[in-house]
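For this view, one protein chain was removed and the others were kept in their places.
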Amino acid sequence: MLNKIYDWVDERLDITPIWRDIADHEVPEHVNPAHHFSAFVYCFGGLTFFVTVIQILSGMFLTMYYVPDIENAWKSVYYLQNEVAFGEIVRGMHHWGASLVIVMMFLHTLRVFFTGSYKKPRELNWIVGVLIFCVMLGLGFTGYLLPWDMKALFATKVGIQIAASVPFIGEAIKILLAGDSSIIGAQTLTRFFAIHVFFLPACLLALLAAHFIMIRRQGISGPL
Amino acid sequence: MHKGKGMKFVGDTRVPKKDNKNVYPPDYSEYPGKTEPFWPDFLLKEWMVGAVFLVGYLILTIAHPSPLEGQADPTNTSYIPMPDWYFLFLYQLLKYEYASGPYNTIGAIVIPAIAIGSLMLAPFLDRGPERKPLKRPLPVAFMLLTLASMVFLTWESVVNHDWAAAKKQGQIVKTVEINQEDPGYKVYAKQSCINCHGDKLQGGAGPALTDTGLSADEIANIAHKGIRTMPAGQYKGSDEDLQKLAKFISGLKAE
Partner (left out) sequence: MSNNRVTRRQFLNYTLTGVGGFMAAGMLMPMARFAVDPILQKKAGGDFVPTDKKASELSDTPVKVDFTFEQVDAWYKSKVTNTAWVYKDGDKIIALSPVCKHLGCTVNWDGNKDFKNEFYCPCHGGRYEKNGKNVAGTPPLGPLDEFEVKVKDGLLLIGKTRANTLV
């Protein structure tokens, strides 16, 4: 039955080449932990992606209850964590996932660095990877404010002070992030929400696509 | 050099090569070994790793509910801020003399910019054909140095932070009806208590005084002798008033 559906679609759209490119290729021995246990370091990239998928999913579900508004943000987070079934777990996944994704991405970066895999011809993919790293840190920074609790507010104050200390354009960056020259309040929260939920994820998805296409074009770097 | 099925490639990639002047590391197809199909053999192994990882992840989320402090209160001036752990090294860096105050730009902008910039340009700074870490000592040494300093700064920041105070200052305070006509409240407002503990006993420089769980005697004792950062001798009034005050505070319980 499934085969028939596949054939029916393939006849019209010729999806076999796409399928081959995604799934039907050989994986070399040196990245396979079944052959060399030390090859587990090659899992970090995949695990980073796995956590990213969990982050995107749990984030989508969190917005079903969350309100980005200074009077209600904290209350909605409190409610979804304490009143909604499994709310503690869904928020927990998003909260701890944010830390895990940084950890896994850091380990992945170190693996690529110490195996010298960023060398020609893979320079561009390394640059895209560093950009993904920056976007992830941005997601961490903006997401930290959203529960609108004490530590969120005051950590953001410090973060925005740091951004404001950039010479010449610091003040403009600060207002662009905070939405006001002196108050960290209603406009800051909505801006951080927009950046966290729409702008940075859009960048992230584009960069991830580029990252994966390049990996498939170039394959995994050879053994050391 | 003909690799694969007679095609020429750029390095060990599948991108066909347009000229053949440089020597690249050999393709992994030149290493006789046990390659296996990505689907389904290798992917199954990856998913097994993923499944183990997910179990650990879920146990973490269940064992440690994600923290939520009290609602943000911009008027609280005594809160000591703390960023998320992966920004701690930067937070700590800004405490040092030559990375703060008049040198703030160095700590906040120049050093991070150099770090991110050189990370991004690593392939162009480290151009040799060698890939083994021991054969490219400089890049590896720089990376290890950076890692060591990040670990050190994070560590310094963690040991210098007052975690007990941090936990206390962010606690969720349940709202309690305050009867400002209560004789105890009048004593509270007349004494210096109100300066630190706030007009609704919500806390400020000192902790909130609602839901203390202390008896009246214990509170009277603290008012005289102080506790933690609260100095002794704060209460200056009659013992009779003190009894009213202590009874009032110990009676404040959230529903």
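Annotations
Labels for the chains are A and B, by order of writing; each one numbers its residues from 1.
Just so it is clear, contacts are C-beta pairs under 8 Å (C-beta built on N, C-alpha and C of every residue); 3 or more make two chains touch, one makes a residue touch a chain.
Computed from a predicted model, the values in this text were never measured in an experiment.
Here the missing chain is touched by one residue of B:N179, B:S192, B:S215 or B:S238, and it is B:S192. In the complete complex, the hidden chain is touched by one of A:I18, A:A34, A:I183 or A:A209, namely A:I183.
Contact residues of chain B toward the unshown chain are 75, 77-78, 192, 195-196, 204-206, 229-231, 234.
In the full complex, chain A contacts the hidden chain through residues 70-71, 172, 175-176, 178-181, 183, 185-187.
Throughout what follows, only the chains that are shown with their structure count from here on.
A separation of 18 Å divides the Cα centre of chain A from that of chain B. Touching chain A in their complex are the following residues of chain B: 10-15, 24-29, 31, 33-39, 41-43, 45-46, 49-50, 53-54, 57-58, 60-62, 64-74, 76, 79-87, 90-91, 94, 104-105, 108-109, 116, 119-120, 122-124, 126-127, 129-133, 136, 139-140, 143, 147, 169-170, 172. If you check the complex, the residues on chain A that touch chain B are 23-30, 32-35, 40, 43, 46-47, 50-51, 54, 70, 74-75, 77-78, 81, 88-89, 91-100, 102, 110, 113-123, 126-127, 130-131, 133-134, 137, 140-141, 144, 147-155, 157-159, 162, 165-167, 183-185, 217-224.
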